[in-house]
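Omission of a single protein chain aside, the complex is shown with its protein chains in their original locations.
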Amino acid sequence: MTTREFIGTVSHALGRSTPQTPAPLVYRHSVQVDVMQEYSQDELTTAFADYSRIIGVTVFMTTKERFPTTLVEAVKSCSAGNIVLADDPLLNELGAAQALSDVAPAQVWDTNSTWEKNVRLAENAAVGIAVARMALAESATVLLYSHGGTGRSVTLLPESTIYIIRKSMIRPRLTQGMAYLQDHQNELPSSVNFVSGPSATSDIELVRVVGVHGPMHVAHIIVTDL
Amino acid sequence: MSIKTSDLSFKQRMRKNLNDSFMRQSIAAAQDLINEKRQQQFDELGDFEKWRELAADIRSHVLENLDFYLEEFVSNAEKAGATVRFARDAVEANAIAREIFCKKKATRAVKSKSMVTEEIGLNEALEEIGVQILETDLGEYLLQVDDKDKPSHIVIPALHKDRKRIRQVLADQLGYDGDDVPENMTKFVRGILRQAFLAADIAVTGCNFAVAATGTIALMTNEGNGRFVTTIPRTHIVFMGMERIVPSFKELDIMFSMLARSGVGARTSVYMSLITGPKASSDVDGPEELYIIIVDNGRSAVLASEFRDVLRCIRCGACMLECPAYRHVGGHAYGVLYPGPLGAALVPLLAGYKEYKDITKICSLCGACNDVCPVKIPLYETIYQHRRIIAEREKLTPFLEDAVFSVYGSIIGHSRLYRTATSMAHLGNMAPRIGPLKKWTKSREMPKIPKKRFRDWFADRENKKDEK
Partner (left out) sequence: MNVSFFVTCIADNALTNIGIQSIELLEKLACNVVFNPKQTCCGQPLANTGYHQKAKKSMRVLIDSLLEDECDYVVAPSGSCVLQVKEFLHFFRDEAEWAEKAALLAEKTYEITDFIVNVLKVTDVGASLNGRAAYHPSCHMSRLLGVKEPPILLLQHVKGLQLVPFKGQDKCCGFGGTFAVKMADLSGAMVAEKVQNIVDAGVDYVIGADGACLMNIEGRIKREGHNIRVYHIVEVLMMR
């Protein structure tokens, strides 16, 4: 069936022969933008950190200067083993790889290398480290672009994930996350993820079990002077 | 699977499930737990009515302009590098899927929970050509390994199974030798499915929402299977019910917020993955090819009908969790993929009144579903209208019932007849307990019909007044 035939059937069901430009969609309410509107950046940060803890995420607050020490601390809170780092300019700037050199074998996702090597790297790692574009206070969610140096596997295959979050990029809720995507929709990567804590299920007798397919443990490092 | 999930008769299904006390207990417990959580979530969010008005407005707007938005979606998805295909019905959809599997010489597939693939019976269609397709949602997987047991809820498919049964299945089918603690059984399945993910040739997913402005597919999961299947396999096939569209990310915000809260009573699902085209050349992992199969399968007829609103559904499952009838008979009694009020409203439309008329009876018309539906579908009104169509337009009700109701209609349609008939109603106190009386008195006593009706009392009183 061709596009035209299919769309034609739909138009027909709607009582016309071809699609017509819709009248604008009017929002009767603005409830979504009202959430946490009056919060200061500090309040948003607290809300984000508090809800992160509620959903089982370990939270670290640090500064650029103290970042290397905090990162080591965070890694130690995770499952022991190899580490895979996203290839992200901020991690370089903060000296992530150097900080970890004495802690555990840490390797960076390598866009110049093969699929097999990279995926194996992530599969064999216990901890994946990546940088969030934005974080959402209401649901302790991080917005992650999974592309280029931040391969999809980095934050999925290892048992633990550490997300680095710029305090200045903590926003109230999904509304702001979606607005960000809309503003940048011309350079949208093929995979964008909103992640809120560890992988979970309630499929057996509604008992919440953490860690089904994705990471069992998640840490948020909030860098307050970024 | 297909829309129909059981070969038992309606009566048999009702009896079997009403007698399944474990199932009834677990459904009741699930309803109580999730409904309370959902209530908390919406109380905390505030303005539930406004939120759902927004959500309903968005869905209505999309449906009214579905041709336009579909066209926009298709063009943007193609721009992003996806291949878009169209299927009028289940047969066409499955044929397209088989064609892709053959072309790729693929034999192993992993699937993340998707209602539309169940609707079209994709698993069976692929198994016929020798493809092994594994469900990766834990609940769905547990059903699949239990000799393809059927889901009893659209969000929590294995709701009717307890841990003992699950342990037994894992032991019998997969050699599990651990205990029945959910953590341990989950860990065991995690190990198996991880290998399957890594070995799979093709990933199959549904699509919670599709963003017209960017050609993006939105997938929500808590377990992470939605991310897994879009990370490792080299080919990704999306099955999308044609009405899943939202215009832009702005609307996705509202819809996602409602779906997560309504579905499981959480602020958000753990993951929402937004997939726009296959991986870029600068990306290492992710599928190289992305197919999107847009499925009609009866939807355009619903769109054209007086029941268009039913297509607003976002498959959250709240209506069934709120339904007092579903509470006692569970999902299997419906014998269809979509149980509860949604099923009673949607299935006769998608698959015909003739075969599915009976499910509209599993409803006391209490209206509770209307109050929780996040997109304000008039479920009560829809079921009510279905009954009219079944009785009057399709004439599918039993002859005897029709005759009895004709008589009844004549009696209450004439004042004098009614007066005469009701003056004798008390004689019914002595009537043998057969027919409707027998049915009623199986679970409860009959009220005693007094000889003196209210109208007799009133007339007496008026007469006495006059005498004075």
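In order of appearance the chains are A and B, and numbering begins at 1 in each one.
Definition applied: contacts are C-beta pairs under 8 Å (C-beta built on N, C-alpha and C of every residue); 3 or more make two chains touch, one makes a residue touch a chain.
Because the structure is predicted, anything quoted here is derived from the model rather than measured.
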Exercise. Indicate each shown chain that the hidden chain touches within the full complex.
Key: B
Self-check item: Touching residue (missing chain; options B:Arg15, B:Lys50 or B:Arg88)
Solution: B:Arg15
Quiz item: Please identify, in ascending order, the residues of chain B that touch the omitted chain?
Solution: 14-15, 18, 24, 28, 324-325, 327-329, 361-368, 370-371, 380, 384, 386-392, 397, 401-402, 405-406, 408-415, 418-419, 422, 425, 436, 439-440, 442-447, 449-450, 452-455, 457-459
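Just so we're on the same page, only the chains that are shown with their structure count from here on.
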Practice problem: Enumerate the contact residues on chain B facing chain A in the complex. | Solution: 26, 29-30, 33-34, 45-47, 50-51, 53-54, 57-58, 61, 64-71, 74, 80, 84-88, 92, 136-139, 142, 156-158, 161-163, 166, 182-183, 185-187, 189-190, 193-194, 197-198, 213-214, 216, 222-225, 227-228, 230-232, 242, 247-254, 256-257, 264, 267-280, 282-286, 294, 296, 300-301, 303-304
Quiz prompt | chain B-touching residues of chain A, taken from the complex the two chains share | solution = 1-3, 5-7, 9-16, 18-22, 25-29, 31-32, 35, 51, 109-111, 113-115, 118-119, 123, 138-139, 141, 146-148, 151-153, 156, 173-175, 177-179, 181-182, 185, 188-207, 209, 211-215
